[in-house]
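A single protein chain has been omitted; all remaining protein chains appear in their positions.
Chain naming follows the written order as A, B and C, and within any one chain the residues start at number 1.
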Amino acid sequence: MAKLIHPRRALSTNPLKTSAPLGAAMAYLGIEGAIPLFHGAQGCTAFAMVHLVRHFREAIPLQTTAMNEISAILGGGEQIEEAIETLRKRAKPKFIGIASTALVETRGEDVAGELREMLLRRSDFAGTAVVYAATPDFTGGLEDGWARAVEAIIAALVPEGGPVLPGQVNLLAGSHLTPADVEEVAGMVRAFGLAPIVLPDISASLDGHLSEDWAGHSLGGTGLADIARMGRSVATLAIGEAMRPAAEMLAAKGVPAEVFGSVTGLAEVDRFVAALMRLSGREAPAVLRRDRARLADTMLDTHFQTGGLRVALGAEPDLAVSLGGALVGMGAEIVAVVTTSGLSPAAERIPAAEVILGDLGDLERGAEAARAQILLTHSHGRMMAEKLHLPHVRCGFPVFDRIGAQDVCRAGYRGTRAFLYEVANAMLGQLHRPRPEDFGASRPPMEFDHAPPPPASH
Amino acid sequence: MAKLIHPRRALSTNPLKTSAPLGAAMAYLGIEGAIPLFHGAQGCTAFAMVHLVRHFREAIPLQTTAMNEISAILGGGEQIEEAIETLRKRAKPKFIGIASTALVETRGEDVAGELREMLLRRSDFAGTAVVYAATPDFTGGLEDGWARAVEAIIAALVPEGGPVLPGQVNLLAGSHLTPADVEEVAGMVRAFGLAPIVLPDISASLDGHLSEDWAGHSLGGTGLADIARMGRSVATLAIGEAMRPAAEMLAAKGVPAEVFGSVTGLAEVDRFVAALMRLSGREAPAVLRRDRARLADTMLDTHFQTGGLRVALGAEPDLAVSLGGALVGMGAEIVAVVTTSGLSPAAERIPAAEVILGDLGDLERGAEAARAQILLTHSHGRMMAEKLHLPHVRCGFPVFDRIGAQDVCRAGYRGTRAFLYEVANAMLGQLHRPRPEDFGASRPPMEFDHAPPPPASH
Amino acid sequence: MAEPLKQQIAEAFVEPACETNRAKSEAARKKGCAKPLMPGAAAGGCAFDGAMIALQPIVDVAHLVHAPLACAGNGWDNRGSASSGSQLYRKGFTTDLTELDIVMGEGEKKLYRAIREVIEAEHPAAVFVYATCVPALIGDDIAAVCKVAAMRFGTPVIPINAPGYVGSKNLGNKLGAAALIEHVVGTMEPEAPGPTDINIIGDFNLSGELWQVTPLLDRLGVRVLGSVSGDARYRQIAMMHRARVTMVVCSHAFLPMARKLEERWGIPYFEGSFYGISDTSAALRRLCALLVERGAPEDLLARCEALIAEEEAKARAALAPYRARVEGKRVLLYTGGHKTWSVVSALQELGMEVVGTSTRKATEEDKGRVVEIMGDERHMFDNMAPREMYTLLREARADVLMSGGRSQFVALKARVPWVDVNQEKHEPYAGYVGMVDLVRAIDRSVNNPMWAALRAPAPWEAGAVVAAVAPLVLAAVPSSKTDFEDC
Partner (left out) sequence: MAEPLKQQIAEAFVEPACETNRAKSEAARKKGCAKPLMPGAAAGGCAFDGAMIALQPIVDVAHLVHAPLACAGNGWDNRGSASSGSQLYRKGFTTDLTELDIVMGEGEKKLYRAIREVIEAEHPAAVFVYATCVPALIGDDIAAVCKVAAMRFGTPVIPINAPGYVGSKNLGNKLGAAALIEHVVGTMEPEAPGPTDINIIGDFNLSGELWQVTPLLDRLGVRVLGSVSGDARYRQIAMMHRARVTMVVCSHAFLPMARKLEERWGIPYFEGSFYGISDTSAALRRLCALLVERGAPEDLLARCEALIAEEEAKARAALAPYRARVEGKRVLLYTGGHKTWSVVSALQELGMEVVGTSTRKATEEDKGRVVEIMGDERHMFDNMAPREMYTLLREARADVLMSGGRSQFVALKARVPWVDVNQEKHEPYAGYVGMVDLVRAIDRSVNNPMWAALRAPAPWEAGAVVAAVAPLVLAAVPSSKTDFEDC
C-alpha cells in the first residue's frame, strides 16, 4: 500500500488531471449513435472538444446546454430539454449522454429529478435514450467521470436480470484502456468462444477509421440492445478498479463480477486468462499460448533496460497501476509518481512508497530529486521531459504531440510485449557513448593526436 | 524507372550490404528443425552468427564446415560430409541448408555435384534433408542469398505437381519481411479461408518466443511435408521481386504465380487483397475492411508529416521498393537512396530519380546534399543520423540498437498504418520550437525583460 | 454578476470603432454583438477562453486560473505562440478549486495563497488572475484579492474578469484587452522612446509569424515597443502608451483597445494584415505614413517603398515555380475576418480559383472587398453546417479547403486536402516569406498522391479496377520443363 500524499499548497502547476465531464463524454462516445452533452457553459464544451479532437484526431460530436448568465442563476432544466430537441432534430442520435459541469453542480440543482420528469413528459423523445451523470469538475478526474457515466448507463438502461444467456460476458472497460487495448482485451475474450458486451466500446468508435458518410454522432460503439441484455450475462469482467462500482451494480442484478486491476504484465494477463478459462471451460487457444511465449521472450530481452530503471510516472490511478505494475514487475522502481484522484482504491495500489495526489509540477520536482531516468505521462509532460533530459513515453490523456495514441496497445500479452519494447527502446534511444569525463579521466596528451597532413599530391 | 548509379570508386565506406550467405542462413532458419551450414572458414560463420544474434536476440544454430589452409586449397567435400555427420549426431536436425562462401566459390568447386553424389552414397543421412545454395559473398547481398536458398529448397524438395489441393496457396516470403510481417501477410491469406504454405516461415521460428526446451536447431518454420506439397497448390503468391525466380520454378511445376513487389501502402495491399478475393472467391472479411478504413484514416492524419518529406533511404531493393513506395504514395520524396544489389529488377523500381548501388557513405553524402529530413536504414546508419541530426527509422537488417525488430510489422493494412505512425512520429519527435533566429529576426531589447526581484518578504 | 463586470461587458458591446457596429442602425447597435446561444447547437469558446487567448502569449507573466480543474486542465498548453525569452507563459497555473474549497467558501483565501506561491516559485513579471464561472457564481471578489496581494508581495497582480458564461470568446478577447488598459498600460516608462516606436496588437506570433515580419521593420528602423501579445513581455504592455502608432492585426476584438490607446494617449491606429503580399505591403505603407505624420523622418516613406519593391519581387520570383502546380485548383475558404481575404488575391494571381468564402465574422467592408476581388457575391456564404460542407467537398466541388482546425476533419473525411490557416497551424504564413510558405503548403497538400489512392474504391467496392501496374501473372506452364538449376 502506497502512502497517499496530499501536497499542502494552494497552487497547482501544470495540471496532470483532465476534468471529470470530459471522461464522461469519452465513455458516452463508446455507445453507438451517441452524442455527449455537457450541462454547463459553452466554454466547458469547447475546451473539452478541442482536447478530444487533438487526442483522437477525429471530429467529436460533443454538445452543450449553453448555460448563460441567466440560466446559471435560474437553473437549466429548459436548456437541457431544448438541447435534446435540437440534437434529435439535427443528428438523430440513438443516445444522448449528459454530463454536468461545475457551473451546474455548484448550484446543486436536482438535475436528475428534473430530467426524469421531463422525459416522462416528452414521450416524443422516446427514440433517444438519455442518460445523466453528475460529474462536477471539482470532484475527481477523467477516470471518475468515465466511471460515473458507465454507472449512469447501467442504472438507466440495464433492466433487472433474466434467464442467463450462455457465453455472454460483460466487459467493463476502464478509461485507461485505449481503443486498441479494448479491442485486444475483447479479442482475448472472444478467443475463448465467449461473446463479450463491451461497455463502453470505444474500439468501435474512437479507433480512427474513415467512413463513407458524415454523422453528427458516434459511429460505432456499444449497441443499446446489447446494453439492455447485460443483466443476463454469465459474468462481468471489469478492467480497472474504477469500474468496480459499475460491476457491483451488475452484480446486484444477478451477474457475478470479477475486477481486474490491470491487464498489463505477465502475471496480470495470466490472471485474466485463467478467469476466461474458468468462465468458458475451454483451454487457451494456440495463438494466445504463442503470444505468452513471445511476451516471456520479450521480458528476457528487455529486462536489461528495465531492471533498476528509475521511473517517473504521472497517470490516473488505473493507468498508473497498470503501467507502473508492469514495470515494477520487470525490476523497475517507481521513484516519483503523481496521480489525479484519491477516490479510487487504485491510487493506494500504485507500486511505490508514496503517491502524490498532485500535478506535473509535483512530478517534475519528484523526478529531479529522485534522479528518474524515464518519464511516463501524457503529452503535457514533454516540457519537463525536455528540461530534465528524460525520454518520455506518452500515455494516458491527452496525447497530442504524437499521432496514433488510440492505436497504442499495452494490454494483454501482446500489448505488454509492445509496451516493454517501447520502454526499453526509449532507454536505448538515450544511450550516449562513454566519455572520459564520465569517469573523471583525462584525455590523452595532445601530442599523441594526429594532425591531418595536407592532401598528398599524386 | 530509376537510373542505377554505380559509383566509380574502389573504396566502400560503411557498408550497407550484408552478405549473401547470411541471407541464405536466415531463409534456412525459416524451415522447421533446420541448421544452416556455411561452407567456408570458421570466421564467416562467426561473423554471421554474431550479426544474427544481435538482430534477433536469439541463440542461432548456425554451423560451419570450418575450411582451413589445406581444405581451402584441396577442396572441401569431406568437410561437408563430416559436418553433416556431426550435426546429425549432435542436434538431430530435419533439415540442413548449406550456403557457400567466397572462399569456396573462388576456387569454383562443383560442390553441388559432389554433394549429390555424397548424399546418394550416404543413405544413412536420409532422415535429414540437405540443400545447397551457391551464395558467394562477392555476388549480391542478403536478399540475393535468401532468394538462392529458397530456390535451392524448391529445386531439391518440391516434387513435380500432382492433383491440386483446393484452397492451398504458396506464399513465398521475401527477405524484406520481418517475422511479424510474414505473420500479418499469412494471416490475411487465412482470413479468406485459404491455407497458405509459407516459405520460408520465419514468423514461426525467429519471432522471439520462449520455449520449454533447448534445441540445437530452429524451433518452428515451414514443415518439410508442407514443402513437398507446394507443387499442388492453387497458386503461388510471391512477396518481393527477389522471389520471382522461385515463383517461376513453382510455375514450371504447374502452379500459377503472382509476384507482389510490395505489400506496404494502401494501393499495394489492395492489389494483394484483390488477388485473395479472386483466388478464394470470397468477399473480404469485416476485420480487413475495418483495417483498411483505419489505414485510410491514418493516411489522413499522417500526411501532414509525410507530404513533401525529404527521405534518405538505404535498404535492399525489395525493402526500398516497399517502404519507399509507401512514403512516396504519401507525398514524400526519396531524395537520396542507396541499395545493395542490381541483380533484382526491384532496384530500378525504387521510386526515385537515381538509385545508387553503394554504401552508407554514399547515402550520407547524398542525404546531406539533398537536405534529407529523415533517414530510413538499418542500425549502422545511426552514426550518419547523429551527424546529420536526422530522425532514424530503423529498417532492414541488422537492427541491433533497438529491441524487437522481429516484431515490427509494416506489411498489410495494419502494418502500413503502424509504419505511417512511426514515420510521422519520428518527425514530430524532432520538432523544435520556432526561434527568432530561424527567421533572421532579432530578439526584443533587453530593456523589456523582467529581472526577477528578490523574493518578497511577508 | 458583480456590477463592475456588467459595466465592462456592456462597454465592450458598445463599440463605436467596430466597423460592423458602425454599419448598424442606432437601435441594433445598442443590442450589442452578442448572439443568443442555442442549446445543443452551440460551438466555440467562452469569454474566459477568449481572455486567455488574448493574454496568455505574454511570456513573462504567470497566468493563474482561479477555477475548478477543467478550465485550466483542459485549456492550458494548447497554442503555438512562440517566445524568444521567458517560457513561463507555457506553464499552467490554477487554484484547482475542489468541492471542499467551494462548500467551505475558501475560494478567496486559496487564491491569495496561490498568488503568493506562484510569486515565490517563479518570480514572474506579473500575475494575471483569471476569474471563471464558479468563483463568479459563489461571489469571490477577485479584484480585491489581487489588490491586496499586489501590495503585499510587491508584484503586479492583475484581475482578468471574464467568467465563461458571460459570453463568447470574442467578448473574452475584449475583456482581456480592457484589463490591460485598466491595470497595466501606462505603468512603466521606456528608457528611450523613439519616433518610430509602434504597438502591434492582435498578432500572437503563432509558430513565429511575428518574426517573419519584424526583420522588415528592423530594416526600416521601426521598433515594436508594445505588443499584444506575440512574444510580448509585461513591460511592453506597461509601456504601450509611449508608442507613436498602433497597428491592429486581423482582429476586430482588439479595436476597443486601440481606440482606448488613441483616446487616452493620442496614439493613432490602423487595421492591417500581414497575410498576403499586397496586404503586407499596404500595412507597411500605412504604418510608415502614420509614423511620418507623427514625426518620423520623411525618408522613411522612400525607404519603405524600396523595401516593398525588393521584397515583392523576391516573393513573386519564389512563387513562380509553384504556378504550374497550383494553377486551376479550386479553393474553398472558411474562416472569419479579413485574415484570408488577404490571401485571396495572391492565390488568384497564381491561377487558383476561390470557389467559396465564408463571411462569418466578416464586416460589411470585408464583404465588399470580396465582391470586388471575386467579381460577385455568388461565392459568399455565411455559416455552413459540417454535413453540408462534407457533401460539397465529397462531391469534389473544391480541390482544397483552407480553414481553421474546427473544419479540418470535415475536409479530411471527405478526402479533400485541407490547409490550416488558423491559430493552431504549425507553419507561419506571415509577410512575404510566409506567403511563399503558404503556397508551398497548398502545393504539398493538393498534389499529394495520397488523395487519389484514398478516393479509389476498395477492392470489394463496385468500380474497383485492377491497378495500373498489375502484378505479372505467370501462366502456369506445366509442359515446358524449364531447366532450372537443380542445386
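Simple rule for what comes next: a contact is a pair of C-beta atoms (placed from the backbone, for glycine too) under 8 Å apart; a residue touches a chain by one contact, two chains touch by 3 or more.
This structure is a prediction, so every number in the text was calculated from the model and none was measured.
**Q** Indicate each shown chain that the hidden chain touches within the full complex.
**A** A, B
**Q** Could you tell which one of A:166, A:193, A:308 or A:429 touches the chain left off the display?
**A** A:308
**Q** Sort through B:41, B:115 or B:259 and give me the one touching the missing partner chain.
**A** In the complete complex, the chain left out is touched by residue B:41.
**Q** Which parts of chain A face the unshown chain closely enough to count as touching?
**A** Where chain A meets the chain not shown: residues 112, 115, 131-134, 151-152, 155-156, 161, 247-249, 251-261, 265-267, 270-271, 273-275, 277, 283-284, 289, 292, 296, 299-301, 303-304, 307-308, 328-331, 431, 433-436, 438-445, 447-450, 452-453, 455-456, 458.
**Q** Can you name the residues of chain B that touch the chain not displayed here?
**A** Touch set of chain B with respect to the missing chain: 9-15, 17-19, 21-22, 37, 40-48, 50-51, 53-54, 57-59, 63-69, 72, 79-80, 82-87, 90, 101-103, 106-107, 136-139, 141, 210-211, 214, 216, 359, 361, 380, 383, 400.
As a convention for this text, only the chains that are shown with their structure count from here on.
**Q** Looking at mean CA positions, which chain is nearest the middle of everything shown?
**A** If we average C-alpha coordinates per chain, A lands closest to the whole-structure average.
**Q** Give, as an integer number of Å, the spacing between the C-alpha centres of chain C and chain B.
**A** Inter-chain centre distance comes to 48 Å.
**Q** Centroid from C-alpha atoms only, then distance chain A to chain C, rounded to Å. What do you get?
**A** Their C-alpha centroids are separated by 32 Å.
**Q** Of all residues in chain A, which are in touch with two or more distinct other chains?
**A** Touching at least two other chains: 57, 210-211.
**Q** Tell me, which residues of chain C touch at least two other chains?
**A** Those would be 116, 413, 415, 454.
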